[in-house]
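Take a look at chain A:
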Amino acid sequence: MNDDLDRQNNNIIANWARKHSLWVLAYGTGCGAIEVPPTMTSRYDAERFGITGMATPRQADVLLITGYLAIKTLKRVIRTYEQMQAPKYVIGFGSCTINGGMYWDSYNTIKRLDDYIPVDIFINGCMPRPEGVIDGFIKLQERIARGQAKGWQHYQENLDWYRANQKKVIKNWTMPDYNW
Partner candidate 1 sequence: MYLDPVLMIAVPLFAAFLIPILGKINKNIAKYVPVLVIGFNLYEAVMLLPVSMIKPVIVIIAAWRPPLGINLTIGPLGNMLALIISLVGFIVSIYNIKFVEEEPNEKFHMLFMLLVAGATGMVLTGDIFNLFVFLEITSISSYALTAFIRHRDSAEAAFKYLVIGSISSTFVLLGVALIYATTGTLNMADIAQKIQSVDPKIAVTAMILLVTGFGVEAEMFPLNGWAPDAYSQAPTPVSAAFGGIVVKAGMYGLARLIFTIFNFHGIFYFLLIMGIITLLIAEMSALRQKQIKRMLAFSSIGQMGLVMMALGLATQEGVVGGLFQMFNHAIIKPLLFLSAGYLVFYSGSKNIEDLDGMGRLKPLTSFFFAFGAFAIMGLPPFSGFWSKLIIISETIRNGFVVLAALALIGSVIEAVYYLRVVGRLYFKKPHEGERTHYVHPTAIVAMTLLTLIVLFVGLYPDFLMTYLKPAAAELLNKSAYIKDVLTAGL
Partner candidate 2 sequence: MSPMNIIWMIAMPFIGAAIGLLYIGISRNITARVQNRFGPPPYQNIIDIIKLYSKKTAITHGVMFHLGPVLAITGTISTLMFVPILTGNYPIYLFSFQGDLILLMYIMVFGCLAMALGAGQSGNPNSAIGVSRGLTQMFGYEVPFVIALIILMVRFDTSSVLDIIKAQDTVAHWNIFRSPFSFIAAIAAFLGMMGNKPFDIVFAPAEISSGPPSEYGGKYLALMQTNRGLFAFVKLVLYTDLFLGGAGDFITLILKTFALFLIPLFIGIVNPRFRTEQAMTFFWKWPTAIGVVGLVLVLL
Partner candidate 3 sequence: MIYYVAAFSLILIGTYAVLVKKNMVKIVLGLSLIDSGVNILLISLGYIKGKTAPIFSTPALKAQNMVDPIPQALVLTAIVIGLAVTALALTIVIRLYDHHKTLDISKIRELKW
């Protein structure tokens, strides 16, 4: 199974296509969601890089987490992430996803997103401007082209670790099993 995945990871055409076609599922939590529309619309026009918004996780490639995550929201994010089709990438957006940001000592938000789902690219800032966002996307594209954006594989391989972390904060665990 893993061999097969590796072989495909290094497929140049596939990676090229993946790189140029990033369908984004913007998980609009927190204040960061306000930065996504400018990124997509006329002024910054992310579509020229093949970046388009998608409505459902089944079709999306990139999960864009735009801000702090409350525990309750985390559940949804995990679920959404698990429903996406591999290869899939996560972009942590804003400082809240990196270390909790201004919610560092909040009792009800997570601090570091990477502990719960594998983040491929963090975009720094509070908030990052659309230029920053596009920059993050381009970084992601580069990683994809190089076959380095393998967070989804990492998640699969270290599922237990992630689950343990997730279960630590999510008290009433009712999530279905991650089935691949």
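Everything below uses one rule, namely that a contact is a pair of C-beta atoms (placed from the backbone, for glycine too) under 8 Å apart; a residue touches a chain by one contact, two chains touch by 3 or more; residues count from 1.
On how the list was made: all candidates are chains of the complex that A comes from, given by their letters.
Since this is a predicted model, take the numbers as computed values, not measurements.
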Query: Hey, among 1, 2 or 3, which one's touching chain A in this complex?
result: 2
Partner candidate 2, residues of chain A touching it in the complex: 5, 8, 11, 13-14, 16-18, 20-21, 23, 41-42, 45, 47-50, 53-56, 58-59, 61, 84-87, 180
